[in-house]
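Below you'll find the structure I mean.
One chain of protein is taken out of this complex; the other chains stay put.
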Amino acid sequence: MIIPKANKLDTSQLKEIEAIAADFECSILEIQGRNRCVYAILGDEGREVMFKRIAGLPYIAKVDMIESPYKLMDRRSGLSDHRVRVGQIEVGKDKPFIIAGPCTIDPANPNFYIESAHALKEAGVDALRGGVWKPRTNPYSFQGDNHSLSIILQAREETGLPIDIEVMDSTQLKLALEAKVDVVQVGTRNAQNYCLLKEIGQLTAGSSTAVLLKRGRHMASPNEFIASAEYLVAEGNPNVMLCPRGTTPPLDGYRNHPDESITPLLKNRTWAPVVVDPSHSVGHADFVPACSLASIAYGADGLCIESHIQPAKGIGDDPKQAILPQKVKELVVACNEVWKNRYLP
Amino acid sequence: MIIPKANKLDTSQLKEIEAIAADFECSILEIQGRNRCVYAILGDEGREVMFKRIAGLPYIAKVDMIESPYKLMDRRSGLSDHRVRVGQIEVGKDKPFIIAGPCTIDPANPNFYIESAHALKEAGVDALRGGVWKPRTNPYSFQGDNHSLSIILQAREETGLPIDIEVMDSTQLKLALEAKVDVVQVGTRNAQNYCLLKEIGQLTAGSSTAVLLKRGRHMASPNEFIASAEYLVAEGNPNVMLCPRGTTPPLDGYRNHPDESITPLLKNRTWAPVVVDPSHSVGHADFVPACSLASIAYGADGLCIESHIQPAKGIGDDPKQAILPQKVKELVVACNEVWKNRYLP
Amino acid sequence: MIIPKANKLDTSQLKEIEAIAADFECSILEIQGRNRCVYAILGDEGREVMFKRIAGLPYIAKVDMIESPYKLMDRRSGLSDHRVRVGQIEVGKDKPFIIAGPCTIDPANPNFYIESAHALKEAGVDALRGGVWKPRTNPYSFQGDNHSLSIILQAREETGLPIDIEVMDSTQLKLALEAKVDVVQVGTRNAQNYCLLKEIGQLTAGSSTAVLLKRGRHMASPNEFIASAEYLVAEGNPNVMLCPRGTTPPLDGYRNHPDESITPLLKNRTWAPVVVDPSHSVGHADFVPACSLASIAYGADGLCIESHIQPAKGIGDDPKQAILPQKVKELVVACNEVWKNRYLP
Partner (left out) sequence: MIIPKANKLDTSQLKEIEAIAADFECSILEIQGRNRCVYAILGDEGREVMFKRIAGLPYIAKVDMIESPYKLMDRRSGLSDHRVRVGQIEVGKDKPFIIAGPCTIDPANPNFYIESAHALKEAGVDALRGGVWKPRTNPYSFQGDNHSLSIILQAREETGLPIDIEVMDSTQLKLALEAKVDVVQVGTRNAQNYCLLKEIGQLTAGSSTAVLLKRGRHMASPNEFIASAEYLVAEGNPNVMLCPRGTTPPLDGYRNHPDESITPLLKNRTWAPVVVDPSHSVGHADFVPACSLASIAYGADGLCIESHIQPAKGIGDDPKQAILPQKVKELVVACNEVWKNRYLP
């Protein structure tokens, strides 16, 4: 749909646009309103360069593309009945899929992690999370440690639960894949690091590795968020989970601005499961349970929660943010109840 | 807490500040950190003019007030055990308090309103809403009609349900109070119209009239929202309900940016009940049920929902936004289930 | 333009829409793209109720209105060559129009105001501002005083400069108009108080009183801002100046988020002059000069600046925000230089 600045294109303007369209084997149809005209492009509307050329003409106000910006992630694509599995579990089937664990693995005190993992298994979670390497705003903060990888591998070994770790570059990705981690996580700061997304897609193509993709902190729109996931799928790995985790600027009193409300929009447009991170959203242990329930009420397929057996001893965000495994256990029960009452549009 | 720009105030700067503080019968305490000093104000920290004078000094980086910006709305105030009632019902006791009804009353077709009201009574709602006068961005849109007031009064008469209408100025307020409406609603565009808030507080002081105060669209912070309510209470009417209703800029795909997540912050700071408006938040009938459940999951005491027996015939926002009374009925049941599982921090 | 959810409407859906359109004497044209169809409405596209009815159909994704939301404020309207005057001066002719003065008039110390006014006259400003009544987030803050009105009237008398004061309700408006103030200001919290805007428009219709309308703090879009002004003009007073003043959430380090960048968008769509308030935007005296120059660089017609001869003694926002009249004088010179080099699209 082409919308001119004036009420109508004059003859020479229309000719110019028709000539551009002809270059792309398209034609133009003028539609007469009472007060003004708009112009439809007949033919393949997906040709981006043609659109940009027309949009750049000085007398054009706007050109609207109607096409979906993503092909494979689209709910109407051939992947519409793809189901994502982590370990033995199909994400979002019958009940919420729960990932939980400490923010950051403390290489100096491995027992905190191992004991948290056992307590969480007992609480009924489906997978473990734990930071091996950490994206830190401050370059002088603790950045993680390769040794932590062996700690989370030991936790998997002992509990039998699949594990989820964040990677930030090619080197970390390769270490994670060598260790056959079950879920590779892409953090909010890398949500549009397309080079990293492509490499993950390529190196996990055809495998059972899942990817937990966090939403960009800049209030990435639903389409922009899904388009980031498209990079993974287009390289051959459709095992993608979308993870809202709060955006900036924060709501005063929380760490970020909670964004579980984006869930119905995502589920309407794509087939991919949505797994919300309530811990980074609200950033305070007191508010994590309410945010978790609200996420399920909004239709989320799962949650990714920070939990630690002794939050105050954590070396990441745990002191403020982590909840006790016992609380996770209660929350699993409550989430299952809310799950039964939710509305999926 | 006074924080100087430099690491320490010099003697003459400290003297200047002490002189200002002395004017207000306060004194200054220097606190020595390893790298810098900060200064506490001993005495009545609530004297705003003193704070501003100190904050204006060229060598001061910041002055922090610790006092609550509201006195009566504070959860720790003498009103902490005040309960808001609408008609016979205590808001937020035992189950969600549900207000529902068409967006705008159609003066040309009163039956739409009357029949919607009966259907909603049957659906189990606690009160009726309906726009008599409407705030419209476009001055040439339908602005409401005094005749609509008689229609909603008739609906109250026939159903026995209390009624909620929005007022935008002194004239409308007086008409509403003459008609003894149960709930006076202040819309988002007037959320900081302090003159109107004061007049409502004065004219309803000591009465049983409740006020539903919507949150400012500009992402009013929890404190700013509560401070608006303080205007009402300070004039003598503590029957205030706080109503999150979405903020701008909108989340792409919704009408506004849903904000039910502010609920725990409000409930932590004040004793007032929170009644969420999911209809304006998401702005599409398909998404209203999920947003309603999420609001209850977040701890809201009630909901204010747009509902119409024939949404497509509505003259306000109904065609997009209103849900059927039958859907409200289902939703009431689901909300009650979620209510039982929620966490209040 | 009607955009269905599916690629094409089926016959019965198309019939239903055609029937709605026929009710409004319009017809529907189907436009065939390669992948999908859209539908144009032929006839008077301005009929809002028809649009809402179509938008409410379950199979419709979107309906686009192309009409301008404002008629008289539109740059292409019959008012396109209207010029706003304040006192003897045409706003935005040849050089920036500068309003300046203390935030709040101190009724206990009238000399601060009177002396500031004389100093500002000497600095070359075109009009005086000063708060008589104040919108305050905290109900217990100083709310202004009728006596202050006589102080600013005295300043006008002595300097010969026109005066600008903010009004918040009908009572204040009437007092201001009795005193024949030159500019009535509507603050950001009342930017969508349509009842107040209509009353101002009515009571000043046909007079030479100008109105300075501040932008809503919620990042009111250009169209929403202009639509508020349309309320004034539609009632008969076209002497409107649009005043960007910063929005929320604030940029960390400023009081608000500066928004002088909206100026070119406003000037492209309407004929009304733009007068930026840099003082509330940045909220710190140190940054006001840079923001002032940037506003002129963006094409603003004028500035509204807080200035006080002794900022630290001010009772409003002055201690942080006001600049000295001497600084205003320098700034007037610098603004005139930038004015000569600006680009108006």
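Order as written gives the chain letters A, B and C; numbering starts at 1 within each chain.
To be clear about the criterion, contacts are C-beta pairs under 8 Å (C-beta built on N, C-alpha and C of every residue); 3 or more make two chains touch, one makes a residue touch a chain.
Predicted model, so just to flag it, every value in this text is computed and none were measured.
When you scan A:A6, A:A22, A:V49 or A:V333 for touch with the missing chain, the hit is A:V49.
In the complete complex, the hidden chain is touched by one of C:D164, C:E260, C:D301 or C:D318, namely C:E260. Although one chain is not drawn, its touching partners on chain A can still be listed: residues 48-49, 52-53, 55-57, 69-71, 135-141, 168-170, 172, 189-190, 192-196, 198, 216-219, 224, 227-228, 230-231, 234, 247-249, 311-315, 317-320.
Touch with the hidden chain on the side of chain C covers residues 219, 221-223, 251-254, 257-265, 268, 281-282, 286-287, 289-291, 293-299, 331, 334, 337-338, 340-345.
In this section, only the chains that are shown with their structure count from here on.
Placing every chain at the mean of its C-alpha atoms, the farthest one from chain B is found to be A.
Distance between chain A and chain C, defined via averaged C-alpha coordinates, is recorded as 39 Å.
One finds 26 Å separating the Cα centroids of chain B and chain C. Per-chain CA centroids place chain A at a distance of 32 Å from chain B.
Residue positions of chain B touching 2 or more other chains: 219.
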